[in-house]
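With one protein chain withheld, the remaining protein chains of the complex are depicted in position.
Letters A, B and C mark the chains in the order given here, with residues in each chain numbered from 1 onward.
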Amino acid sequence: MSDVLLANVDRLAAEVPDGAKVAVFKAEGGCAAMAATAALIRRGVRDLHLVTVPTSGLQADMLIGAGCVATVETSGVTLSEYGQAPCFGRAVKAGTVRVIDSTCPAVYAGLQAGEKGIPFMPLRGLIGSDIVRHRDDYRVIDNPFAAADPIVALPAIVPDIALFHVPLADRFGNVWIGRHAELKVMAHAARKALVTCERLHDGNLLQDETLAPATISEMYIGGVAVAERGAWPYGVTGLYDDDADRFAAYAGMAKTEEGFVAWLEETVYGRAPAVAAE
Amino acid sequence: MSDVLLANVDRLAAEVPDGAKVAVFKAEGGCAAMAATAALIRRGVRDLHLVTVPTSGLQADMLIGAGCVATVETSGVTLSEYGQAPCFGRAVKAGTVRVIDSTCPAVYAGLQAGEKGIPFMPLRGLIGSDIVRHRDDYRVIDNPFAAADPIVALPAIVPDIALFHVPLADRFGNVWIGRHAELKVMAHAARKALVTCERLHDGNLLQDETLAPATISEMYIGGVAVAERGAWPYGVTGLYDDDADRFAAYAGMAKTEEGFVAWLEETVYGRAPAVAAE
Amino acid sequence: MSADYVLEELLIAAIAGLLEGCGHIAVGVSSPIPGSAALLRRHRDREAGGRTRVSIIGTTIPEFRTDGGVDLFDSAGQGRVDAFFLSGGQIDGRANINLVGVGDGYPQQKVRWSGSFGSAYLYFMVPKVILFRLEHSRRTMVESVDFISAPGVSPPNVHRPGGPYALVTDLCLFRFDRERARFALASVHPGHTLEEVRDNTGFDFDVPEAVTETAAPDGQTLSILRETVAPVIADPYPKFARRVWGVSAAA
Partner (left out) sequence: MSADYVLEELLIAAIAGLLEGCGHIAVGVSSPIPGSAALLRRHRDREAGGRTRVSIIGTTIPEFRTDGGVDLFDSAGQGRVDAFFLSGGQIDGRANINLVGVGDGYPQQKVRWSGSFGSAYLYFMVPKVILFRLEHSRRTMVESVDFISAPGVSPPNVHRPGGPYALVTDLCLFRFDRERARFALASVHPGHTLEEVRDNTGFDFDVPEAVTETAAPDGQTLSILRETVAPVIADPYPKFARRVWGVSAAA
């Protein structure tokens, strides 16, 4: 459908209302929609309920630092080899963001319940973890097929929006996700998916027998915008590498609020660094 | 692993012990392992618990007719446009096969529970169906997240063996399934998958960025045998068509036990039809 | 005035009318008439600027293809399928359907059919399920089915966003009242009568004061069917398209 193809990432960001429950994908592999994240910050989105699938890094940290996030439901926010996520840590300690701790397979299982249209998914493990103790939305139930066998029931996660970046999309709104099968779960569970892509594929992805299996049908897609290098500073497998210098710069700058603001000025608003008065 | 690659379909069939719970895939699209099915009949396998994922046609009908099956758990056995499945119908009426009626999404959900290693999967619908009334392995439980909201809990399905046919496999035991994503669920849920393929792929399927997403890792594969036209008389999308004449012949011949035996002679044992004494 | 048409075209046009307002229509295997109706509906909606989507299970046309069976049922569970078609070897007056077999003593019934397929789920989850059965007789339209593959109605506490909406046969069109759990005759096809329907129906149903005749397809509808729908439906259903319209699949 031609109206799925949006003009640019700012047009895509406009589709995310304040207060939306937004699922974002883990950093590795280049599926974090970073150009769209900058657009969300520029648009000044507020009160997001961020669900990291199942973890996040720079993307969640920037959104939290920029004040876009009311709640973050996550199995982990980290800059990995570049250290702890500074804005996330500050905001949790200050209580300016509500953190809902989860564990990776519970995020996937909750989304799979959303995908299947079932109210909950049972999952092994978890019992005795303080995650469960603090989650009043989990239930420990009896396995109906065995005696005295407790199991955690996880409520379905149904994001308003799944936001991610892919290598390829077509003009019909179909998107090709490569090896990242979890993106299908995310897109199916969400009310709609908003997607940035490196480039447009000529023709219909669903018509290509080798690309179709890793293609999400336009039925699930609310909008696609082309964003070349849209995962930067993350790399996209086979296309470009992580920008190690920028990660190191972020890890340093975001240690202070002032430094984080300067980072936003440079990378989100595209304004040259302010020259210190001498 | 080189010992995953087996010499031929008869060697593959030898991996299926009597009494095994074997999951087979629906007929459409060419994933029914028909050459391996003939090998199973030749080997004289007995007492199979057949799980059709979620339905079957000629494959289940032949195995039942040949006396290989003790139990068939199915959402439907049919020759589609060629009519009802004759051996299945006869065996159910005679009580020589135990039929466990299911419904397609319940088969998938049970396998997904097996895939996730959880004891059960909740599923909407089903309540009030006689399927549920006759399945003493289902439970109707209360949704723990709502008051007075019954929902069916389906026990995990864990086949001993998943048996199917694919277009491509490699020497490491990885198999490429194209659009048939359900085969991943089947292979993951089963203790091991036995697979026939049209041809071998040079190199490692997991190394090809476009083929890898639809590839099942050798971790799940117990054996692969090359079987060119291995779905025949079913067609394989893009390679060869359904053999309409053979289906019509089967529908006619299998109407009687004698005719079915003659069909086996021709197509399973490769013996010429007996010439009637004149 | 209406042009010459065949029964299939009458049924397709009638079903397309029932599908009004459905954003996503899914069609199961071996359903050429419902499939043609869905395509007719989509054609009309697109001419009016709509985005109606049709999934035809088993087709190789990418536009109509689902992402496999799991995806079809999951998307119905998510509420993304607005209309679907079911049939039954037996259908009874409470819209229970039977795809399993005839007779007592299940599982060893005297007639065994294929099985229930996805009916026990989709009948609950899809808002507008249209029952379709060409053979309208006391053998198929029974007072009470011998096996409930999927029930027509459910107790109020059972989660059920979907259910039966209408029943289309070779004789007539019924609408289903979910509150009352009863069929009401909506229209009788041209050439048939209320008496004929009564004689061939094993269940009791409501009859409105003035029973209308099922509207014959107009010339424009027939043109769309023969010129636009036929070559598309010929891909999944070549025999049907050849028999009804003498048409082969579009290149």
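As a working rule, contacts are C-beta pairs under 8 Å (C-beta built on N, C-alpha and C of every residue); 3 or more make two chains touch, one makes a residue touch a chain.
For clarity, every value in this text was computed on a predicted model and none was experimentally measured.
Student: Would you mind listing the shown chains in contact with the chain that isn't displayed?
Tutor: A, B
Student: Taking the full complex into account, find the residue in B:79, B:183, B:206 or B:221 that is in contact with the omitted chain.
Tutor: B:206
Student: Of A:37, A:74 or A:174, which residue touches the hidden chain?
Tutor: Looking across A:37, A:74 or A:174, the contact with the absent chain belongs to A:74.
Student: Mind listing the chain B residues that contact the chain we can't see here?
Tutor: Missing-chain contacts on chain B: residues 1, 114-118, 184, 188-189, 204, 206-207, 212, 216-217, 219.
Student: Would you write out the residues of chain A that touch the absent chain, in ascending order?
Tutor: These residues touch the chain not displayed: 26, 28, 54-55, 74-78, 80-81, 84-85, 88-89, 92-95, 98-99, 101-106, 108, 112, 123-132, 134, 148-151, 179-182, 185, 237.
Please note the rule applied: only the chains that are shown with their structure count from here on.
Student: Moving step by step between touching chains, how few steps can get you from chain A to chain B?
Tutor: Steps on the shortest route: 1.
Student: Of all the other chains, whose mean CA position lies farthest from chain A?
Tutor: Of all the other chains, the one whose centre lies farthest from chain A is C.
Student: How many angstrom between the C-alpha centroids of chain B and chain A?
Tutor: So the centre of chain A lies 38 Å away from the centre of chain B.
Student: Give, as an integer number of Å, the spacing between the C-alpha centres of chain C and chain A.
Tutor: Taking the average C-alpha coordinate of chain A and of chain C, the gap between them is 41 Å.
Student: Where the CA atoms of chain B average out and where those of chain C average out, how many Å apart are those spots?
Tutor: 29
Student: What are the residue numbers in chain A that touch two or more other chains?
Tutor: 116-118, 212
Student: Which residues does chain C have that touch at least 2 chains other than itself?
Tutor: Within chain C, the residues that touch at least two other chains are 65, 67, 71, 73, 77, 125.
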